[in-house]
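On to subunit A.
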Amino acid sequence: MSASPGLDAGDREAASKGPSIPAFRVARSKRMHVYVLIASVIIVGVLASVPLWSQLSTSSNLITLFELVVLAQMWNLLGGFAGLVSVGQQAYIGIGAYGLWLLADEFHVHPFIALAGAATLAALVALPIAPLLFRLRGGYFAIGTWVFAEIMRIIVSNIQATGGGSGTTIMSVASIPFKTRIHGTYWIGLAAAVGSILIVYFLLRSKIGLGLTAIRDNELAAQSSGVNLFRSKLIVFVIAAFGCGAMGAVLGLQLLFIQPASSFSVNWTAFAIFMVVIGGFGSIEGPLIGALIFFVLQQTLSQQGSTYVLLLGAIAVVMATVAPRGIWGWVVARWDLHLFPVRRGLVMESPPERAGPAAPSEAAAASDAS
Partner candidate 1 sequence: MSVLELRDVNVFYGDFQALFSLSLTIEEGQTFAVIGANGAGKSTMLKTVAGVLRPRSGHVLFEGETVDHVSAHDRVSMGISLVPEGRRVFPSLTVEENLLIGAYRGREGDWDLESVYELFPLLKPLSKRQSASLSGGEQQALAIGRALMSNPRLVLLDEVSLGLAPVVIKRIYEAMEELPGRGTTILVVEQDVQHVLTVADHVACFLEGRISLQGTPGELSPDDITAAYFGI
Partner candidate 2 sequence: MNWVNIVLQGILLGGLYALFAVGLALVFGVMRMVNLAHGDLGILAAFIALALVQSAHLPLLWASLLTIALMFGIGYVLQRGLLNFTLGSDDTRPIVVTFGLSIIIQNGLLLGFSADSRGLDAGAIENASIHISNQLAIGWYPLLVFIAAVAVIAALQLFLNRTKLGRAFRATSDDREAAELMGIDNRHIYALAMAVALVTVSIGGIALAIRTTFDPSTGPFNLIFAFEAVIMGGMGSVWGTLLGGIVLGVAQVLGAQVFGAGWGILCGHAVFLLVLALRPSGFFARTVTT
């Protein structure tokens, strides 16, 4: 194993013998991903143009879709990739909504900018809480996150300035002309949705993503390979809080009126679980599909109230028991299709000549680099 230049050979002198290292490259994506990229850019472009040519109602409806996409991606980042099933992401949605109110109305920051501040506030709150919650594991962690959400809800409900339990209207947002507000919120919502997908995508392509997938597959082996469990989970937990915070702020912009019972409602978790379980755990495409399905259901069926939510719960229970990988899991199992290339494929430039009788191996084509 020759000590190749550029690599710090450490404190020992490596005898250079053994097979020379053949040229190689690491393929992150395949040709078809170029088309996926082009298609995505086109879709986002079209979506961005919607406010310019469609009625306002379409725009404001689509804002809800963007919020659902952010929620699904963030919940899946926690539950699908890091194995942290949270039943309390509504805590950060609420902090996002009330953070927007705080910064916009109390500190007179322009609402569109206050949104980023609100999301950061959610992340900052998550930082000290995470180490406490990580002492709990599995189902008890889930209820622990729920307790924190309840704590936030009670605190906000008991502060007079926020209008207490009956809620408040974000005045500085209400003062923006209706058309500008809807369009502004639409574009911010779109940016948040695309941003949430990109955050998860680049996180998974990064070293942190590699560590996360290793933890999910075998925690002990990951630690023995040098992966710091606590740090990886903390990063993901804070990012998910930031994402949910942003989503809560967009909600504030969209609805104008916010109250603890809705911003901190556990239904957000129910919707998130439904989307990820139906769409597919542990991938970027799964929650995206789940969000689309849920959005369509919500637009068509939501008048029935609790029958609708009952139906959602029943579908989620059946899917989680019978087809735990969800729709996209089935697609991957069937065609091994990956729209978002997060895997790494090794492509040997020339077939490696190796001493010994091993049969000449054809170039390890990247085709199966899923």
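Candidate entries met the following condition: all candidates are chains of the complex that A comes from, given by their letters.
The rule we apply is simple: contacts are C-beta pairs under 8 Å (C-beta built on N, C-alpha and C of every residue); 3 or more make two chains touch, one makes a residue touch a chain; residues count from 1.
The structure presented is a predicted model; accordingly, all values stated were derived computationally and were not measured.
Going through 1 or 2, you find that the chain touching subunit A in this complex is 2.
On the side of subunit A, the complex with candidate 2 involves touching residues 79, 83, 85, 87, 132, 135-140, 142-144, 146-147, 150-151, 154-155, 157-158, 266, 269-270, 273, 277, 281, 305-307, 309-310, 312-314, 316-317, 320-321, 324.
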